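See below for the structure under consideration.
All protein chains but one are shown at their positions in the complex.
Let's turn to chain A:
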Amino acid sequence: MIVRQLCLRQARQLRALPRQSRILSRFSSTETTVETAVKTPVRPSPVEPGTSSGFSATEVEAYQQKVQNKHVFHSFGSKVSGAYRPESIIRSPPKPSEVTLELLLACQTHLGHSTSRWNPQNSRYIYGVRDGIHILSLDLTAAHLRRAAKVVEEVSARGGLVLFVGTRKGQKRTVVRAAELAGAYHLFERWIPGSLTNGQQILGHCEKKLVNPFDEQVHMWENEVEEYPALKPDLVVCLNPLENEVLLHECGLNNVPTIGVIDTDANPTSVTYPIPSNDDSLRAVGLIAGVLGRAGQAGQKRRLEEAQKGNLTYERMAPLVSTENVAKPSPAHLPLMNVSDGQPVEAASAAPSAVEPARTEAVSAEAASAELSSVELASAEAAGTEAASAEAANAEPTIAERGTDSPKKQQ
């Protein structure tokens, strides 16, 4: 029996898988194969006597001379400058203030999809039709990109958790680099459905840590931190909303703001802050992710600078242990328990000037599983406030005054 077409059940996930298109049955032969009478004769190439490689002695000599000359003259000649280097968009992406319409045009952000595939909700982002495709309006792209950059910066400056998601082929390095710049988290493989709506089951076992305002890990309340509910991002940047419908739906259910790259065939209402742009070009997506990464970097820098001055850019976290527990703390916790809301001035001056975000290590993790745990690790950031004040040693203990409820009960 010859199985001509293996038709898989048309599940939605299977359809999303990249696989070879079906070969029409009229192209496949129905007869058994017949061997041709003569196989392709392999004729050995005639070898010149004397030389084994087929080159004459003068040619070999000339070649050697050429190689030698190349070596000698290598340092001379003109230097190539201003050439296009595809890596540069990943290595050193521009800041939001450096984005120009020319740059957007060169990065192909204006190219939309075929006119027949458009989502009419995007009509206001479209400049016109050219050669059968929609052309996106670059001034709108720039405006929306700057607005989104502002959001990323503000959220990062307030110590929010940002998650960069780009699950298309080839977007891995872009996403990782953007997250690295912004001190954020990244996802380049499949979003596990339920990571937000059923986070406690899926991510509950992941590691969490507590950090102070200078992003240094603080070892206190270790049991409480371990039992802390699974964390949720404060902002999700999605580079391919078409493939991540589930993620965006979950963000909607959990009330998480989202930023998305909206091509002419995507639904602009699926995200909070759409950026009308081409999402198929790696260069376009790289530019957008890079700009947002730079914005996040600026936000993180601002937050750390404020922390150096002794200001917190976010609300202080409630203590994780109840008042009764504080009354008899374990000896290990004793020095740290001198926590207060006094100004951590001394701590600020004593703190190292340039603190690498603790999250960065998690960010550069390659595997998807590490990915999700990194989201979890983010709890460090959320919990960071209290630890900060722990640094300020000389102040009266005021823990008892504060409420003991867990700050996050969104589920």
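As a convention for this text, contacts are C-beta pairs under 8 Å (C-beta built on N, C-alpha and C of every residue); 3 or more make two chains touch, one makes a residue touch a chain; residues count from 1.
To be clear about the criterion, contacts and distances are computed from a predicted model.
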| item | value |
| --- | --- |
| Name per UniProt, for the chain absent here [options: "COMM domain-containing protein", "MIP18 family-like domain-containing protein", "37S ribosomal protein S25, mitochondrial" or "Mitotic checkpoint protein BUB3"] | "37S ribosomal protein S25, mitochondrial" |
| Which of A:Ala106, A:Leu242 or A:Val321 contacts the chain that the document leaves out | A:Ala106 |
| Residue touching the undisplayed chain, where the options are A:Gln171, A:Thr258 or A:Ser277 | A:Thr258 |
| In chain A, positions touching the absent partner | 36-38, 40-41, 43, 59, 62-63, 65-66, 69, 82-85, 100-107, 115, 120-121, 123-124, 126-130, 134-135, 137, 144, 147, 150-151, 154-155, 157-160, 234-235, 248, 251-253, 255-258, 268-274, 314-315, 403, 405, 407-410 |
